[in-house]
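Complex shown without one protein chain; remaining protein chains in place.
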Amino acid sequence: MNKEIRTDLALETRESFEEDNVEIKGVEVSEIMRCNNQIKVTTVNIKTKKSASLMKKPVGKYITLEVEDLENSADMESIDKISGVVSEYIRELIPQKDKGKILVVGLGNRDATPDSLGPKTIDRIEITRNFEEIYGNNSWEISSIAPGVMAKTGMESVEIIKGIVEETTPDVVIAIDSLAARSVKRLNSTIQLTDTGINPGSGVGNHRHGLNSESIGCKVIAIGIPTVVDVATIIWDTMDSLIKMFSINKAYMELDESEQYEFIREIASPKMKALYVTPKDIDEDIQRMGIVLAKALNDIWKNRN
Amino acid sequence: MNKEIRTDLALETRESFEEDNVEIKGVEVSEIMRCNNQIKVTTVNIKTKKSASLMKKPVGKYITLEVEDLENSADMESIDKISGVVSEYIRELIPQKDKGKILVVGLGNRDATPDSLGPKTIDRIEITRNFEEIYGNNSWEISSIAPGVMAKTGMESVEIIKGIVEETTPDVVIAIDSLAARSVKRLNSTIQLTDTGINPGSGVGNHRHGLNSESIGCKVIAIGIPTVVDVATIIWDTMDSLIKMFSINKAYMELDESEQYEFIREIASPKMKALYVTPKDIDEDIQRMGIVLAKALNDIWKNRN
Amino acid sequence: MNKEIRTDLALETRESFEEDNVEIKGVEVSEIMRCNNQIKVTTVNIKTKKSASLMKKPVGKYITLEVEDLENSADMESIDKISGVVSEYIRELIPQKDKGKILVVGLGNRDATPDSLGPKTIDRIEITRNFEEIYGNNSWEISSIAPGVMAKTGMESVEIIKGIVEETTPDVVIAIDSLAARSVKRLNSTIQLTDTGINPGSGVGNHRHGLNSESIGCKVIAIGIPTVVDVATIIWDTMDSLIKMFSINKAYMELDESEQYEFIREIASPKMKALYVTPKDIDEDIQRMGIVLAKALNDIWKNRN
Partner (left out) sequence: MNKEIRTDLALETRESFEEDNVEIKGVEVSEIMRCNNQIKVTTVNIKTKKSASLMKKPVGKYITLEVEDLENSADMESIDKISGVVSEYIRELIPQKDKGKILVVGLGNRDATPDSLGPKTIDRIEITRNFEEIYGNNSWEISSIAPGVMAKTGMESVEIIKGIVEETTPDVVIAIDSLAARSVKRLNSTIQLTDTGINPGSGVGNHRHGLNSESIGCKVIAIGIPTVVDVATIIWDTMDSLIKMFSINKAYMELDESEQYEFIREIASPKMKALYVTPKDIDEDIQRMGIVLAKALNDIWKNRN
């Protein structure tokens, strides 16, 4: 039985079946270790509509790189090594081999840190389109856009991208997005590549409409890294551990309240101590609250009230 | 019995005793409604060392403003009204009445949205120190600093502020900080003012050393708004509701897994759906991951590997 | 004779003719003082193709607000007063009176301060499109986008906006942009509103293609404030003053070099001392140079070379 846990990772969806020893026809899974076992690459290939419906993910290829210590890889050498492997798998998903027109899209909210992976990546992309005098005509033609989020633009990302695609006719769109994972251990350490685009319910910002070949009329490759976990997921996971460990009712309820709290802290992932829970639209709240506090202070020394 | 729930709000600490019908000697609590019941002001006055030890907060005054819809108060009129009330209570805590030297300190990490309240407030403070030619000599002398966080400066905020205080000799420091609350409903809707400064374990960034009159040799007024909740707290709260509702063991365990998950989502605060869980140092992770992805992409069109 | 000085202000183009006592048929000019003479409103109405060709600006209406001390108007009262007047004139240019679909476009480079007026304005716009549940169906439908600059997107702003306009079919586009003025005294103190859109050669970023009803198939109202002056313009202006003051050859050349320099500083606008000259793509340069210096330093303490 499939747990309806919210995750954007096909890998995690697949795992939820495994736990129940279910084999799914039409889903091929293969694993390979790379870079002295530092990177585990899992390819989940959803081949039939039926298996797609079971997996709640479209037919297509999902390549997942689990990188040990991705979030700590600050030195140039590690970055080179990891990005080299990522590059290789992206290339596998792009039909065009030597040249072609690519629009790189950075989804998400630049001002809410966990949702800013897309725009922050876009900032570093090298652009070649409209610079033929520098790059010549025989190479890739690269453009990029960070469309912003609906709360700030009043438009779905897919509306903006569809318009731009029609106007500039790229061969393929590569969309970068922050994802939601089920498991805390995958936060900031897993990279998912897929040729199916971005689909409803995915991402931190919860896109209402998909960004895929049906919606924009152009192949969409999606690259995502989970940066958040759903609150309910974390609670459910902890409950699960509790129940598995012992008959919760009796033992847990006999603890006094601070013992219960400490118990939860221990049961929960050790990574949990480095996490916090925060509202999704925290950036707008912070701006508003900053205005209120600053005004309260300024009024004091201005002797206005 | 006091639950050891992590909170920076004296109000919440006090409430945890109330639930147990405990009266604490040496702690005075008073409440008043302001602005047509839109703002509830609770003053917790910790008067003795013994009660301070019980409350795990220093002797002093804690004024808490619970503002209905603070996070949605975007119009100028609401902002004026709320900041007017805040202003009044800050004034109550400042010993100097008509003039004086104030250093406003914005604690926290400008680049991690939930921890950025301090720096973002500082950006809007009107500065008068060193501008005597504009403001004259007979008014408040205001300076401000956002010291940054230890992960980025290698220095505790208290080291930086103490040095600046010794050099510029303000009469009082006003420190703005993001706080951690116990209850989701207090996120971005409660303002705490205190004349006891910032104390260890407080704040999103978990300051190791206090910023108070003992540590920097100058009165410290702290203003904070909770922007995050501890993950363990949320789990504990949900467990609590579950247990209260029915004998969890029997009923809960008879649910299948997706029913359990849905049950948790319902039990949990309705506000919870607008929350996510994310690592504390998400800003540095995002930067690193953005570099890796951008390099992976740039390498494709540069035909480097 | 028309001086070919680069300016985005129709007002300044008109003035250049006035200096030569030229009257231009088909150009109507009217002036009015508002707000106790704090705001001077000049309307330049270019009515014929012939006069448009002389003015090097399209047929249409150009409303210019010269606001004394716009750059210093920090208090809420001034902001209210000025924005009220601006609001009134924008309304005059919008054909739709009570409701309609508006796309607000923030042109320019968010990361290069003088070119960031558009994106920074967009950040504060209230969006209603796609939020019918909050705002109802009977009001304005507002969306917004900051398309970024070609150096970063590989696309002309007009390509991006045209695509979005086709997809979301607004009635009118309002484009906000940083402008270039001829006169230093107009920097950050003049607001130009026009119903002709943004035209080639305009703006700090020097758009190659116009953003107007011809190019995007939708009425375009442009709002701009000059934030930069062309270097050659400033030199030319100073030379002009020099020549007018005295026979430059004899007197100026008899000065020694430091006297010449001091003389230029005096001749030049007193505002000039608060100006600096900087490259247009300073944001990308700064980023690159920051990387070089940080790497040079980090290598020292890592004992790498």
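In this document, chain identifiers A, B and C correspond to the written order of the chains, with residue numbering beginning at 1 in each.
Note that a residue touches a chain if its C-beta (ideal position, glycine included) is under 8 Å from a C-beta of that chain, and two chains touch if they have at least 3 such contacts.
Being a predicted model, the structure only gives us computed values, none of them experimental.
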_Among C:S51, C:S213 or C:T238, exactly one should touch the missing chain; which is it?_
C:T238
*asked:* With the missing chain put back, one of B:K50, B:R91 or B:R129 would touch it. Which one?
replied: B:R129
*Check the options B:V41, B:L107 or B:I164 and report the residue that touches the missing chain.*
B:I164
_Using the touch definition from the top, which of C:V29, C:A52, C:A151 or C:L275 touches the missing chain?_
C:L275
*Touch residues of chain C, complete complex, unshown partner*: 1-5, 70-74, 79-80, 82-84, 86-88, 90-91, 94, 102, 104, 111-114, 116-117, 120-126, 128, 139-140, 142, 174, 176, 180, 184, 187-188, 191, 204, 223, 225, 227-236, 238-239, 242-243, 247-250, 252-253, 256-258, 260-262, 264-265, 268, 272, 274-302, 305
*Mind pulling the chain B residues that touch the left-out chain?*
123, 127-131, 141-148, 150-156, 159-160, 162-168
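By our rule, only the chains that are shown with their structure count from here on.
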*Between copies chain A and chain B, what's the superposition rotation on C-alpha atoms, in steps of 5 degrees?*
180
*CA centroid of chain B to CA centroid of chain C, Å*: 40
*How far is the middle of chain A from the middle of chain B, if each middle is the mean of its Cα atoms, in Å?*
28
*Residue numbers of chain C (touch at least two other chains)*: none
